[in-house]
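Of the protein chains in this complex, all but one are displayed in their positions.
Then we have subunit A:
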Amino acid sequence: MMELLREMLSYPFIVRALTGGLLISLCASLLGVSLVLKRYSMIGDGLSHVSFGALSVAVAFGWAPLAVSIPVVAAAAVLLLRITGNGKIKSDAAIAMISAGSLAVGIIVTSLTTGMTTDVSSYMFGSILAMSREDVVLSAVLSLIVLGMFILCYNKVFAVTFDESFARATGVRVSGYNTILAVLTAVTIVLGMRMMGAMLISSLIIFPALTSMRVFKSFSGVILSAGTVSVVCFFIGLVLSYVYSIPAGASVVVVNMGAFGIFSVIQAVRRR
C-alpha cells in the first residue's frame, strides 16, 4: 500500500490532482449540505453545464478559460438562486432550461471553430491531467474562504439553511448569504469540473450530504461527516483510478455511491 502511494506521488500531475481534488471535494461537500437542504441539489448539475458552455467559448476564442468561466458561472448561480426567490418559473425548470441552453451554445461554438478536440471531451468526462498549478493555488484559496465561512458564520449558515424567513426576521442578511453561497458554489464547480467532468461534478456536491444525512441527526454532525466522507471518497477514488487506469471522475463517483450504500445499511440496521 505504502509502495503504491509512493509510486503515485512520484508523478507531479497526480500530486496536483490529489491536492486540488481533496480541497475541492471538501468545499463541495460543505456547500453541498446547505444546497441539498435548501432543495437546490440540481444547481450543481446546471452550473456544470453552464461552465462547459463558457469553457468551450473560451477555448474557441483562445481566452483564458478560468477568467471567462468563473464570472459567467457565478452570474448564472446568482440568477438561479434569485429565480427560486421570485417563483415565476420553478427552480427545477429554470435549471433544466439554463443547463441545456448553455450546453447547446457550447456544442455549436465548438463544432464551428475547433471541432470536438480532446480539450472539450475532457471537460465532459474529466481528466486527471487537467489540474494545473494555478488551479491548485485557486483551490487552496477557495477552501480557505469556504472553511472560514463555515467556521466563523456557522450559526448563520445554519439559520439561513433551516429557515430563511425566521433568519430574515431576526436581522440576518439572508440574500447576502445566498449570494456568497452561489458564488462559492460556482467557483468550486468551475475548478472541479475539468478533473471530474461536467457530467459528474455535481455528485461531489450531492453525495456526501445525502450520505451523511442517512446516519447523523444534528446539523453539525452532518457537516463534519460530509466533509470527511467526501475527502476519504475522493482519495480512494483517485487511488482506484490509478490502479485500474479508469477515469478519475467516474471512479470517485462510484466510491461515493459505495459510501452512500454503506451509510444506508447502517441506518437500516439502527432502525431495527
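Keep this in mind: a contact is a pair of C-beta atoms (placed from the backbone, for glycine too) under 8 Å apart; a residue touches a chain by one contact, two chains touch by 3 or more; residues count from 1.
Everything that follows uses one rule, which is that contacts and distances are computed from a predicted model.
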Among "Anti-sigma F factor", "Stage V sporulation protein AE", "Metal ABC transporter ATP-binding protein" or "Phosphate-specific transport system accessory protein PhoU", UniProt's protein name for the complex chain that is not shown is "Metal ABC transporter ATP-binding protein"
Which listed residue (A:W63, A:F125 or A:F216) would be found touching the missing chain in the intact complex?
A:F216
Among the options A:R39, A:K90 or A:R133, which residue touches the chain absent from this view?
A:R39
Among A:V59, A:L103 or A:A159, the residue in touch with the chain that has been omitted:
A:A159
Among A:A167, A:V183, A:M196 or A:C233, contact with the omitted chain is made only by A:A167
Going by the touch rule given at the top, which residues of subunit A touch the chain that is not shown?
37-39, 151-156, 158-159, 162-163, 165-172, 212-213, 216-222
